[in-house]
Each structure stands twice: as structure tokens, then as C-alpha cells.
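Of the protein chains in this complex, one is absent; all others appear in place.
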Amino acid sequence: MDIHSIAEPFDLQKLRRQIPLMSSHANGHPLVYFDNAATTQKPLELLESLNNYYQFHNANIHRGAHYLANLATEQFEDSRVAMAKWLNASEAAEIIFTSGTTESINLVAFSWGQQYLKPGDEIVLSTTEHHSNIVPWQMAAERSGAAIRVIPVDDNGIWDLTNLQTLITAKTKMVAVQHVSNALGTIQPIEQVIAAARAAGAHVLIDGAQAIGHFRVDVQALDCDFYAFSAHKMYGPTGLGVLYGKRSLLDAMPPYKGGGEMIKTVTFEKTTYNELPHKFEAGTPDIAGVIALHASLNFMQQTGIEAISTQEEVLRKKMQTTLQSIDGVELFGDVDNKVPIFSFVLDGIHPYDIGTLLDKQGVAVRTGHHCTEPLWSRLKVPGTVRASLALYNTEQEIDLFANALRKALTMLR
Amino acid sequence: MDIHSIAEPFDLQKLRRQIPLMSSHANGHPLVYFDNAATTQKPLELLESLNNYYQFHNANIHRGAHYLANLATEQFEDSRVAMAKWLNASEAAEIIFTSGTTESINLVAFSWGQQYLKPGDEIVLSTTEHHSNIVPWQMAAERSGAAIRVIPVDDNGIWDLTNLQTLITAKTKMVAVQHVSNALGTIQPIEQVIAAARAAGAHVLIDGAQAIGHFRVDVQALDCDFYAFSAHKMYGPTGLGVLYGKRSLLDAMPPYKGGGEMIKTVTFEKTTYNELPHKFEAGTPDIAGVIALHASLNFMQQTGIEAISTQEEVLRKKMQTTLQSIDGVELFGDVDNKVPIFSFVLDGIHPYDIGTLLDKQGVAVRTGHHCTEPLWSRLKVPGTVRASLALYNTEQEIDLFANALRKALTMLR
Amino acid sequence: MSSTIEIRQQEIISEFEMFSDWMQKYEYIIELGKELPLIATALKTDELLIKGCQSKVWLHASDASDGCLHFTADSDAIITKGLVALVVRVFDGEKPEDILQTDLHFVKAIGLHEHLSPTRSNGLAGMIQQIKNYALAYQLKQKQ
Partner (left out) sequence: MSSTIEIRQQEIISEFEMFSDWMQKYEYIIELGKELPLIATALKTDELLIKGCQSKVWLHASDASDGCLHFTADSDAIITKGLVALVVRVFDGEKPEDILQTDLHFVKAIGLHEHLSPTRSNGLAGMIQQIKNYALAYQLKQKQ
């Protein structure tokens, strides 16, 4: 049975009732939450799971010889198994729980970097990367003497792959790129980049932070070595992330953090490390969070990942038309190949002004550089307004947003 | 007003009703939870805070220009301020949120180590340290060429400070020791060790994982440079920890992880880092957890930290007498200077057997090495039974434990 | 505290009492922003820049012979600029010691204190800090 498609028929109103925050208000207006790329809202299942865990099952896991500890350990490890299935990983031990995408990438940049990077090696990133997929590599490059090379973009912020062969070469040891741009929504042509990396013998890390909540991700089909994302962007809890890694690489890498759980034996003379996945999970993990993430996965599974993609495509199209109908809107990124994230400017108007006036009308968007400064300095735009939608948003909300935006424009022009 | 003592009169039954897990059952018996050193149980306040956050306030923090984001940011930063007050830190920016004690120590071992450790330098630990305060230093020593020296213990597991002057010398750059032993419960004479470190010009990190839930901690009075602990051992959520650090040191240290939030500006050529505390908080933090920790602090504040210590002292004394009354029990560690954590063996009986039979009678204890292998190999004991109590445990529970232990012994002897 | 500073704060509070909703308040702020004379481009240097993540503020201070401070300021966002105009209106032409003693209570009274939060990062909190820093520096200079 395909784990992704045991979904119930799609029912938007029912779904919205499962997301308590959808009936909130902001500044005296019904909240229109279009900041989903920053973090998604949470289903009741998540809350139930947290409540259930803390009320009835809370205990520290592994090594426990008592009832509660066994229960908690089982639930914790069940979540790992469910995540492995969701991503189609070969085995549960390839799923490492971290504190977020940022930590997942830092783990690889540190541990993989320590094992594989030498002076003169090259790391390939792209211009559209999030700071979390730039800074860890800058730090790894500095430690190792490796250099960073960057996939360029055109004036719209779209990857320019014409010179991919000269960019990804025998010198390249790692290609670390995003699956979906958080600033633009663009679904990147990573298949092509992964193929080039494979041909050059380089390893590949995919930053999937903005992909995982929107469409089906199959790490084996992608054939990437690492895939990193955050629970809080897939209807899950804050403070938790996942790193998928191929066993062969994870086995070869030195540990990242030291502490309890990640060891086999400790003496002051010599410490030996535990097996996967524990080698990379030092200390007490976020037990409640990991178990709650399983609830979020169940929510996505019951909704159906294909249903999520289909519904979001409806929203994306309507949002696209709506924004294009507003005078002076300049949109960035790929118009077709994208999730419903929209980054735009309005001639001469500062994004902060638009953000503030939308907010006062109950519409939550984000403004600024969205942690992708290199992209905006390339496009010579200091920042944008970003409206990012998710599954549970509605077409009426897009109308509310459009009205609020028009009103803001009248005031500001 | 002293933040620690605006407590209500102590009422054990009322308090137990605030801790849902206290009315649980295990294996058909009312649960006697004596595994508090592994993790404490949670007050209703914590659950209410999590529910409240995820239902009404969930948003990504900082940089947000909308209502929800501002609310969440304020609540998040309020928690930092409350924690700074609780520890009597000089300012809120000295509080760094991490994923746990283990990460707090790894952060220091990595970042401080990178700045301050040279070949030939020495790091002083103690024989009773938790693996989380050993392995990160072994890794830092390996990276830097520094050496590790160890405070010895006597046959009871008590620190032997007779040769402290020859152990902590001008070569010592860091003294990293625990405040309370998780294996034995001993409250360590850290004041004396800190004074010796100060005299030698060494920095000091205190692993406060087992102290923070039991008695008042004042980082300025201690005059330590770093103080590390986990939220889940102080009635707080899993997956969250705190690192207190003196500003002068934190300012001098390079960042630990790279990513969003911890930067000032990013270009592919040069990245500059943000101010404290953000410099050390890369990526989206555990927003819900940090806010929920504030609720746990409120719970401790309302109970009163002095009331907690007093009540636990009653339990400790009763437990001490009870264990001493049982034939064949051998207890380790300091008998007077301790929190209610008890590690014991029973001549010739394997701890696993005792743990299993206690568990079947509803009593949760931990057995094994408790992540302190060097201690047990010094004491030539492969492992112990550890019963660890907290505030909300009762004298009746101690009687239940004693009966269960006697029954187990009858079966095993 | 200088009574003119307090009087001006009260003035602003009364002005805002006339508005029945958020949008009216913001219309007024935007108007103020549009009216505020721009800082000379020559003064828009990095030295005078107070950088928030969201918007930028430039602040220029000068002292008149009577020992009072004068401010001109600007922002790249019009709402920030309107708020900047209000702050300048309160402090402009005042003595360093009065500026240092001022509690800027009007911002809260008109319901706009969220813009002052350090986490808002529009440069406004930094600007007010900077005004106080200037005042302190001038005061020290005068004493010498």
C-alpha cells in the first residue's frame, strides 16, 4: 500500500476546522495567514499528540527498563520508521532527527566536511539559497580550505544552468542546493543538477525545507545523498528537523556532537561511537516533538500528498492571476514551476509599508530579504513582499488579500 | 522582589493534581515514578502553554512584520528575560537557547575551544561526569591538541580534592564539571573548584543538568563562565536547553552553527555575524518550547524553589533511611550533601533483574551505567539501580517502592 | 523633563484620539511621512544610517548655539518615516538633559509601541537610542 495515498476525500471546510489557527483574528479582522513559508499552522492531531505524550507517556527513551520508558521509546522509533517510509528511505537508520533544517545542514557541513573536504576542493551552491544553506558551507570551506562556487540566476531569479559543466567539475566534492526557493517559490530543476553532480562524482545535499510540505519527495528516486528539512514547515512542531542521509556516507562520517546516546563505550582514554542513527543524536532528543511529528505525518497522509499538491495548485493559479491584475506588481521567479509562494515589489513602495498595512487589515505576509540576501543583491532589489499559501488557505482569502493590498496601495500612492 | 520566592503555601495534593502523570498506572499498578533524574514530569501549565501557542500564536519569530509574528517574538523573548532573572544573569543576551545540556556543552567545547585551546593546554573534568560533559571535550582536545585531566574520586565516588593544586595549574584553560552528579545525587563542592580555576586563570563550565530543578542557582554568585542545563529536567519540554555564558566570552567566541538569524549580512564573499544572543541561535528555534519553558519556570516560581528544596529534603531523608533498612543494599556517593537521587546495588543481584521486577510492580527506576561509565569502572561496579525522586513524589510512594524492592529481593535471592 | 517635550507628546496623543480606526491612523502617519523634509542625499551616509532588518533610518543631529539639539531624519519606508517625524517633532530643539530624561510615552498611548519593539527591527528603536546617545555625548562635551 502506498503510504502517501490512503487519503480521505478532500474537504476544505473540515480541514480548516482541524487547524485551530484558521479561525483566529488579527488586529480586529479574521486572520488571513499567508506566511506559511515561514512556518505552517498546526493540525489538532499535533496538539493531541503532545498532550497525550506529556500527560500519559513522558519518559526518557532508550536504555530504559521501565514501562513508560519503553512506551516512549517505541513511539519515538515508530515516528522514525514512518518518516523513512514517507521519504522512501532504504531504512529507518538513515533518518536522523535534528533541531531543524539549519542543524541538519550544519551537521553535514561539519561531519561530512571533516571527512571529505581538502584544500582546493569545491562546493557548489546556488544564488537562490537560504542563508542556512550558505553560511554552514562558508564555515566548512574556511575550516578545510575548500572554495565555494555558485550557480548563477537570470534577472528573474531563475537558475542559469548553461554553464553547469564548467561549474560542477572533478574538483566539486559537494553540491548543496535547494529543492524549492523560499524566496520565490520556484521548484528548482534539481534532477538535472543531481545528474551533473553524479557524473562528476560529487555528493549532493538537497535543502528540502520548502518542498516537504508541498509535494511528494522520494529520496531514492532523487538519488541525493542528503535531504534536509524542518518539521515546523510541514504542519509539525517547532524545534525539530530531519536529516536523511545515505547509510554509506553517514557511516563514514565522524560524529557531530558528543554526549549521551551517541556512544558505545566511554573511558577517558578512548571513546567508541554508537551505530546509526544514534551516532548523530547526542543527548536526550526532542521526544515529544518527534512523536508529534508522526501525528503531522498522519495528517498529511490522511489528507493525501497528491491532494495537497492539487489543492495548492488551484490556489497558486488564482493568486497568480490576482497579483497580475494589480497595477504595478512585479513578480519574481518562475511563474509555472512553483509552489504557492509569491515574492513581489510594487514600484517605488517599500515592502515594509505594504506589510504593515496588510497586517492592520488582518493579512499576514512577510517582508524583507527572507534570508536570501545574495539573491536580492543579484536582482538589485533590497527586499520584497512575500505571500506564501498552504493547503488550508482559501480562494476567498485570496480575495481578501487582494482587497487589502489595493487599499494599501491607495493609501501609499 | 525576589523572583524565587513569590510562592504559594506548599500543598502536595494540589501540586500532584497539577502533574497529570502522577495519576497514571503502569503494569496494572499506580505508577511510582522514581526516574526523575532521567526526565521530570510536566505540570499542566506546560501543556496549557503549548496548546495556547499552537492554537492562537504560532508564527515564526523575529523580522516578522505581522501581528502573530510580533506576539510570538514577544513571548519568546519574555521567556529569555525570565530565565535570565531566574539564574540571576546580568542580562538576557547571556541566555542562549539550545536543544539541551548536551548541545550547550558541545557549543562551548566547539566555539570556545576554537578560540582558546592550543596544543599543550589542559581541560580538567571529573571522574563523575556525564558522558555529555566528557565526549565534547575529548573531541575538542583532539581538534586542538589539548589534554584532559581528571579529578579523581574515592571508593565511594566522592571527589578527592587533595591534589587540586597540581591538577588545576597555569596550563589549565577550562574546568568543566557538574554541579550535581546524575549517577549519585551528590552536590559537588564546585565553589572550591571554581576558586581554584579562577586562581589559575582558567575558565569554568558547570553542567547544571541535575541541579537546576532542585535548588536555587545564581550564576553570578557562583562566578562561573558557563552554566548548561536541559528544560526537560526542570519540569519543561523535551528538546530544549539553556546555555548561560558571560557576555565577554560569548562575544569573543566564533559562532557554532551557521544559518538564518545568526547573521548580520550574507554575501558569498563575506558574512558578518549578528549580536548576542542571536549569534548562537542559528535557524528557527524551538519557539513553542521556549515559550512553554516560561510556563515551567512559573510553575517552579509559584511552588517556590526553597519549598522544592525543603520538600525534597524530606523525601531524601526518608528514602535514605528506607534503603539503609534493606538488607544487602550498598549505596554510593555522599550521604548528606545530595539531592534525592540514590544509586545502589544489592550483593550479587543484577540491576536489570531488580529494575524489571520493580517495573512489574509499577515502580519506575533506571538501571545501568546512567551515562557515567568512567565512574563505574573506577568503582568496579558495572551498573546500579538508580531511584531519583522529585518534588511531587510522596512518602507513601517510598513505602510502595520499599515493599516492591523487598518482594523483588525475595524472588531473586 | 522639559514641559515642551511633554506638551508635544500630549498634542500628538490628542491628534490621534480623533481617529476611530487603524487605517485613519496610518493615513495620518503616511501623510506625516510624506511631509517630512527629506534629508540631503549627501547626509544619507552609512555613518548616519541606523539599519533595521526591515527599513532604514538616517538621523542627523546638530547643536545650536543655545545648547539645544536639532534633528533631521529620513527613512526608506514611508510609515517608518511618519513615525520618525513624530519622534523628531518631540525632541527637536530640546536640551540634552531634557531629552535624556524623556519617557516617550506617547508611542504607547497612540497604540503604536509595537513599532518600537527591538524585535520589530524597522530602525525606529535604534533611532531613539541614537538620539539619546547624541544627547549624552553633547552633554559630556558641554561639561568639559
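We just call them A, B and C in the order they show up, numbering each chain from 1.
The rule is short, and it goes like this: contacts are C-beta pairs under 8 Å (C-beta built on N, C-alpha and C of every residue); 3 or more make two chains touch, one makes a residue touch a chain.
This is a predicted model, so every value here is computed, not measured.
Across the entire complex, contacts from the unshown chain go to A, B.
Looking at A:42, A:62, A:203 or A:257, the residue that reaches the missing chain in the full complex is A:62.
For the chain missing from the display, the contacting residue among A:70, A:88, A:320 or A:377 is A:70, taking the whole complex into account.
Interface note: of B:39, B:128 or B:367, the residue touching the hidden chain in the full complex is B:367.
Taking the whole complex into account, chain B touches the unshown chain at residues 27-28, 349-353, 355-357, 360-361, 367-369, 382-383, 407, 411-412. Summarising the interface, chain A meets the missing chain with residues 61-63, 65, 70, 73-74, 77.
To be clear about the criterion, only the chains that are shown with their structure count from here on.
The set of chains touching chain A and also touching chain B is given as C.
Contact analysis places A-B first among chain pairs (by count of C-beta pairs in contact). Chain centres computed from CA atoms place C at the largest separation from chain A. Note on chain placement: the centre of chain B and the centre of chain C lie 46 Å apart, centres being C-alpha means. Of all residues in chain A, those touching 2 or more other chains are 27, 352, 355-356, 367-368, listed in ascending order.
Looking at chain C, one finds that residues 53-54 touch two or more other chains.
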